[in-house]
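Apart from one protein chain that is not included, each protein chain of the complex appears where it belongs.
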Amino acid sequence: MSAKKLEKIGVYVCHCGSNIAGVVDVVDVANWAADKLGHQGVVIARDYKFMCSSLGQELIEKDIKELGLTRVVVAACSPHLHEKTFRTAAKNAGLNPYLVEMASIREQVSWVHTDKVVATAKAKAVISGTVSRVIENAALEDLKVPINPNTLVVGGGIAGIQSALEIANAGFHVYLVEREPSIGGHMAQFDKTFPTLDCSACILTPRMVEAGTHPNITLLTWSEVMSVTGFVGSFNVTIKKKARFINEPLCTGCGICQEKCPKKVIDDVYEAGLGYRKAVYTPFAQAVPKYPVMDKENCTYFLKGTCKACEKFCPTGAIDFNQKDEYINIEVGNIILATGYDLFDARRVSNYGYGRLPNVFTSLEFERLSNAAGPTNGDIVLRDGKTTPKSVGIIHCVGSRDKNFNNYCSVICCMQGLKFAHLVHERTGATVYNFYIDMRTAYKAYDEFYQRVLEEGTLFVRGKVAEVTDAARNEHEKGKLIIQTEDTLIGKQRRIPVDMVILSSGLQPRYDAKDVGKLFGISCSMDGWFTEKHPKLDPVATMTEGIYIAGCAQGPKDIPSSVAQGAAASARVLDKILQKEVVLEPIKASINQEQCSGCRICNNLCPFNAILFHEDRMVSEINPALCQGCGTCVAACPAGAISGTGFSNEQILAQIDGLLMDVNLVGA
Amino acid sequence: MSKPKFAMYWSGSCGGCEIAVINIHEKILDVDANFDIAFWPVAMDAKVKDVEALEDGAILLTLWNGSIRNEENEHMAHLLRKKSKILVAFGSCATEGCIPGLANLSPMQEIFDVAYHTISTDNPNNIHPQTVTKVPEGEITIPALKDRVHTLAQVVDVDYYMPGCPPESHQIAAVIDLVIQVLEGKAQLPPKGSVIGAGNSTVCEECTRKRNVKMIKAFHRIQEIAPADPELCLLEQGIPCNGPATRSGCNARCPAVGAQCIGCYGPAEGVIDYGARLVTAFASVIDANEPEEIERILDGIPDPTGQFYRFNLADSLFRAGSSAFKKNGH
Amino acid sequence: MERITIDPITRLEGHGKIDIFLDANGDVANSYFQIPELRGFERFCVGRPVEEMPLLTNRICGVCPEAHHMAGAKAADAVYKVDPPRTAKMLRELLYMAFYATDHTTHFYALAGPDFIVGPDAPVAERNILGVIHKVGLEIGGKVIQMRKFGHRTVEMIGGRKVHPACAIPGGVTKILSEEERKEIEEMGRWAIEFAQFSLQAFNDIVLSNKTYLDLIVGDVYTHRTYYMGLVDENNKVNFYDGKVRVVDPDGVEFCKYAPNDYMNHIAERVEPWTYLKFPYLKNVGWKGFVDGKDSGVYMATPLSRLNAADGMATPLAQEHYEKMYATLGGKPVHQRLAIHWARLIELLYAAEHWVELATDPEITSPNVHTKPTQVPTEGVGIVEAPRGTLTHHYWTDERGVITKVNLIVGTTNNYAPIQMSTKKAAQNLIKGGKVSEGLLNMVEMAFRAYDPCFGCATHAMPGQMPLEVRLHNEDGDLIDVIKQFVD
Amino acid sequence: MSKYLYYPGCSMESSGKAYGESINTILEPLGIHFEEIEDWNCCGATEYLGINLIPAYSLIARNLALATKQMNGTNTVVAPCSACYLNLAKADYYMQERPALGEKVNEALEAGGLQYTPGTLDVRHLIDILVYDVGLDAIRSKVVRPLKGLKVAPYMGCMLPRPDYKHRWTDHEHPTELDDVLRALGADVIDYPLTSECCGGHMTQIGPETAFELIRRLVSDADERGAHLMATVCPMCQMNVDAYQNEMNHFFGSDYHMPILFFTQLMGLAFGREPGELGIGVELVSSRNALANIGVEVPVTQEPSAPRKKDEGLPMPKRWTKHEGKEAVK
Partner (left out) sequence: MSEQFEPTIIGFTCNWCSYRAADMAGTARMKYAPNVRLIRLMCSGRLDPTFIMKALASGADGVLITGCHPGECHYLEQNYKALRRYLLLRRVLKGMGIAPERVKLIWASAAEGVKLTNEINTFVEEIRALGPLGWNKKLAGNGHKIEEPVMEEVAA
């Protein structure tokens, strides 16, 4: 035992009604603590029915004031439940809240053990450990950082647009970054939206325009975030504004350049590969902003050095072939990531023949096919461009709920499949088969839509489709696509010939989601979706303070949920902005500059880039605001130069000694 | 007027510490000038009875080098503790057990079995030395060895620690200057228990080699890549250099000639277990996430225990390998 | 077959000591020189990577760590069957010469010096290095210190550290010598030659020209007719770093000459229950007890033995003095133990001369200092001459180069038997009728001090010099007097 | 000359003789050297594994064990027969997956003084090394008689792509390796959906009508799509489609005439060899008429042009290949 003067420690053993007292002899434990831990500095040990009750808290506050306690141990439930409660109580009584520790004798003792003797013994050990630990606790002050009121929203889909508008309307500035030429995201590609079937463009366009013209929104399309440094309250972001080769101030968006451009390119972004665009283009009529972009890879001038048709015909001389990429630096306090999803690549399920069999389409292709503004002006036809299908098969769960691809349910496919069935009926009167594993139509008015589609006469086959082939086995299969499936409702194998197959492909994280996650210092789940702080209670925040997620970047969801999340994320941001400063938990690491040898071993350990190395002084240093307090560097420093508050070596080692006290008392 | 008394004693050591003290060259004369040398086997003749005759605390400063290897060492440690005001554990053996501390990895019995049965030993009757032997003329004795090597602090209370195998002469000179200044009232002694004659950081601080963010895919034995890149950090070249965890004060002499630090200055300030620091340090530079890959990389360190506890075993949390606790003949 | 095992039993007590037993007339019946410790390097080096051996075995002895560093490195080379580049060998040897010069200086002035310069029967308080300095004056004292400085500076430049150097690894060294460093080393070497000659002059003036000392040297008290061992080069000249081990019989006739890896066929070690240290002897002559002569396997390995075992010195100045010594002491071999001091100074001169030879070799600064081992490591022996005798390291490893077995026969051990004999003889000659004085006692010490015994090496355990305790027993074996004394 | 260990398999000397012969003609031009495994034995084909695992695996593993003796410079074993390939690969895989099995098998091999450490060898099929080692460019460069105008149905069979232990194929449902090789030869490769369907295997022996139906599907679909002939990589497929086509016709009262050749025979032709050297002509369903087509020109379909007319076709997405750079996560 070190010679330093003893702390005055109060130990409070909670009965939690019978939850603890039923198994642990709390009275004995309290007496034992007062007696056996006296040498540690325990001056008072009480047991009480409900420590977390206001009376229980007052008990502690009273002792702190009257006995001048310098440390408090509450033996009760898990700190995750009531640590805050008791620390606040201590604070009210004028004791630094971080001098209070909890010993979990409910979750870790009474609830999981039955033998009273053993349980009581373990409770004592746990308390002994906590007492030894709390002696080493240090009084800590919460860290406060000012919040820059500007916000960065990454991704101009419906979720991003929603977030941006919410914040902008509240009167704060937003930078909205989109890597495509226009905002709008996937929703802009759709024709109708389930279950109400209102026209996607009709409801989306006004929002796009509002975002495009909002005084508080700086719209940065055809742009990508290159680097992010700093931390909550003051992120420093570098954005690459890719050259459009259009002088925006001069451009009126008249569209002549597009008409005149001789080079036609398959548009596999907006048209999902089903239509064409020019080398200079705006992805679609209602694009925001209205300025086109020039696609360097395909532009004849850039390839051959001649052409310049657009330049010749542009009435305002807005074409600028010498435009360079531009790098913009901005300061923001918070960031919302609404980077959306990629459609599952149906070609991977080769037995469905997409990519090999012309008349197999993906959901996104069909969206374009059925879209009045699409390549066929809304005619639902086969790939030959003219024939209207007489029978259509819609396959659900393509790439979803499948061990070979993605285990998860993509949420929207069922409703999407039903929507397609309806549209096919409406527009072609063809026979429609829906092949599904389970029909999932949760949420408002969804199942009603299902009923409606049923009544329209869509045929539903329950079973996973084995293959789609054009190898006919008999006359009436000839020239058709045959869907081979098990019909689990009649327990038979069936071969159903159709003219057209639509694959209701699942949703997938963006192919570069992991890199984006790294860029912003947040993590991805096994599936690759961004991980939220808490799956239920904090679905839009992330582990990294000041970074929020919304829409499909967090997981598959439909439009209403995406909008809701966008709004939720901005609400969290506004709350931060209005607080003007943010409080950070004081669990941080710091490097003793005298003791640091500059070996740089810690440098590669911090995923939050909180450790910087000073070449001049040859020492490393930790930026407290970036530090998340994991303690990995503390454990790694070979010179023992890094210490971590809240979980210091002294605390842990003391706790080990305390926990093993009985073992070392054997025979004594 | 009588000068304060100075003593230096060795126990189970190699004599290197004595040589290191002699290597302070002219400074030795300062010692002579400022101290009355009461007891210093290497430098002069003296008698233990004289030491026994002194009253307790009569010696101002005693530098003790060597580990506690046999009963006699321990006996002398208690004697000199009693007679000295300031007892300094001097050198690696006294502070942490040094390389002979590696003996703690095996039971004493085994050490005898090996030592007295080497290839060149002619010992048909399996004779081992014994503490008492009857010879025609009578009975003669030798001291019994302890089951394991102990550091000085493990048997008596120690005032200061001076690491190094041996401590570098410029550090010894500095300490002697300090003590002399204290005598002249020009300086204060550091708090009891401090480490003196060394830095608080680690060897890297004094190492002039260039270093980057460390990520290595393999460890190499020095003979596999020598001569190493003369500019670059040895650990970054995959050579298991103990520098990052070893206390500074030696001016990183070994890395300076292309040899890895082997850790003779022991742990840095406040470190509880030297080996643990190296475990975590080496593990931290490994550039792999798959267990198999990690294991493959670790195979590059043929003898982790020896590597990490080369000097520090006797002072580590474990003190010794478990077999060392087995009684002789067990 | 019956098997007797004598295990050590735990009991407190003991000193490194000589027990002397007196008979009824108070004359010496017998004496025992005991070594009280064992550190067990042979055991705990097992499991360590072979490249660490030069560093681990360093710690066997801080007085001559360089010797263990070299022997360890050479054994490791042999384990890998790798031949270091010439430059690497030269750098090792250069470091070794500087060390030799330093060590011999230390011994002559600090340890043996007092006996001659201050005088064997001078007061205890003066019989120490400071006493020497007071006697010969600060100017010479300064020279001695300078010599040691230069030696250590050189060791440090090549080996990294003054004590326990670190540069030698399997296949060569880690250090490339720069031209600036080379220059500095050369100059220091030249100064060392001066110093060596000065020391020989001093020995001549103070010792040889002093009748009492000369008589002591040539007198019978300190004489034993044993075999002599030393490392020799291809021309049978003394060599410290490399070559073959040559043994001559008491008449100076070559008895055998063997390569390092052949040592087991020539050397065996005997175990006595009353000491931790083993007694090596010539296997092919056999152990006849602590007796000298042609029929006893007892041999000596010291500077004098090296000179006895060789045909001369490899450097001109040293050769001159070599011839002079044998002329003065009446031809080879010389059996008088105290002549070891003279031989030591001749070696000092050789070391200094060779130091300069190496420092001025054009290849010494070549960057080619290491040969990568390619063969699978197995087993190897490395032998060098430590100042205190022939040093043998023998390692066995597994295919990863991790030590599986170790055998060490170190400098002083070679001389354990002769020392035991010399001290007994001295005691018998000096202690009569139970009368013992401190002066006499010191004369007894001188008997083994001449060997410069380093029991740090010997037991791989005890410090270079150790406390001596003389215990006098009467004929019944009862203890009648104890005189403890710490000698250098 | 890149060297491979060669396991021909039984059929190479009987039903698949033509396969063996044609293989020999393409090795040299493509710089391949086959070293036949000495004293190889039958792999047990498709049945034995269904009867008794240990003996069956031992039978297969014996070949692997023998092969290891010959692996100087290469550890790749090449089998041209799909069944052989699958069995060898399967044995290697399961001996590793189920150590218990591995031990039993090795016990058995011990009897013959043999033993095999799973994972030692790399078992691959002929077409695998042609596409991924030799490369399509190399093949293209050797073509002197492009197969232009010859409409070929590429038939991989079911045993080669499944189960794809080491992920060798672009796609185990619809592999395209054979298509690629044939294209490299200049042939008109038709999109053959049944490329990885079953040929009936030995059902021809135990349940002919089942086999006939399977063969009919293959033949009729190839015919349907205007193929002049089918190309295969597997002796069994070849035999079933070729030898039983007549009986099948008889069974269904149909009149198909769909020759099937080994892809190596077509390679031989393209490389300028004469039918005779390639065992062409011995097949039961003669390929005479089919091969007569070689050299006929066919117009290429042109890209769609703007502006879109009502009857204009829509573009197809790119074919999926696993090696596509920008691949979705997971």
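Chains here go by letter, A, B, C and D, matching the order in which they are written, and residues are numbered from 1 within each.
Going forward, a residue touches a chain if its C-beta (ideal position, glycine included) is under 8 Å from a C-beta of that chain, and two chains touch if they have at least 3 such contacts.
Source: prediction; values computed, not measured.
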{"item": "Among the chains presented, those that the missing one touches", "value": "A, B"}
{"item": "Identified contact with the non-displayed chain, of B:Leu29, B:Ile86, B:Leu183 or B:Ile294", "value": "B:Ile294"}
{"item": "Sole contact to the chain not displayed, among A:Leu67, A:Val112, A:Leu303 or A:Leu489", "value": "A:Val112"}
{"item": "Touching the absent chain when the full complex is considered, from A:Cys14, A:Ile60, A:Val73 or A:Val126", "value": "A:Val126"}
{"item": "Residue among A:Val74, A:Leu605 or A:Ala639 touching the omitted chain", "value": "A:Leu605"}
{"item": "Subunit B residues touching the omitted chain (full complex)", "value": "105, 146-147, 150, 153-155, 272-273, 275-277, 279-280, 282-284, 286, 288-289, 291, 294-295, 298, 301, 303-306, 308, 316-319, 321-323, 325-327, 330"}
{"item": "Contacts of subunit A with the absent chain, listed as residue ranges", "value": "78-80, 104, 106-109, 111-115, 118-119, 122, 125-126, 129, 521, 523, 525-526, 531, 543, 587, 605, 607-608, 628-632, 634-636, 644, 646-647, 649, 652-653, 655-657, 659-660, 662-664, 666-667"}
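In this section, only the chains that are shown with their structure count from here on.
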{"item": "Subunit B and subunit C, separation of their C-alpha mean positions in angstrom", "value": "24"}
{"item": "Rounded Å distance, subunit A centre to subunit C centre (Cα mean)", "value": "74"}
{"item": "Inter-centroid spacing, subunit D versus subunit A (mean Cα positions, whole Å)", "value": "46"}
{"item": "Residue list for subunit A, restricted to those that touch at least two other chains", "value": "none"}
{"item": "Topology of the chain contact graph, where touching chains are joined (line, ring, star, complete, other)", "value": "line"}
{"item": "Every chain pair meeting the contact rule", "value": "A-B, A-D, B-C"}
{"item": "For the subunit A and subunit D complex, residues of the former touching the latter", "value": "264, 266, 268, 273-274, 276, 342, 344-345, 347-348, 350-351, 353-358, 375-376, 383-386, 405-406, 467, 469-473, 478, 508-511, 513-514, 527-528"}
{"item": "Complex contacts: residues of subunit B adjacent to subunit C", "value": "10, 12-20, 22-23, 25-26, 32, 41-49, 66, 69-72, 75, 98-100, 102-103, 105-106, 108-112, 114-116, 118-123, 125-133, 135-145, 165-166, 168-169, 221-224, 226-228, 230, 250, 253-254, 256-259, 262, 264, 302-303, 306, 310, 328-329"}
{"item": "Contact set on subunit A toward subunit B in their complex", "value": "594-605, 613, 618, 635-641, 649, 653"}
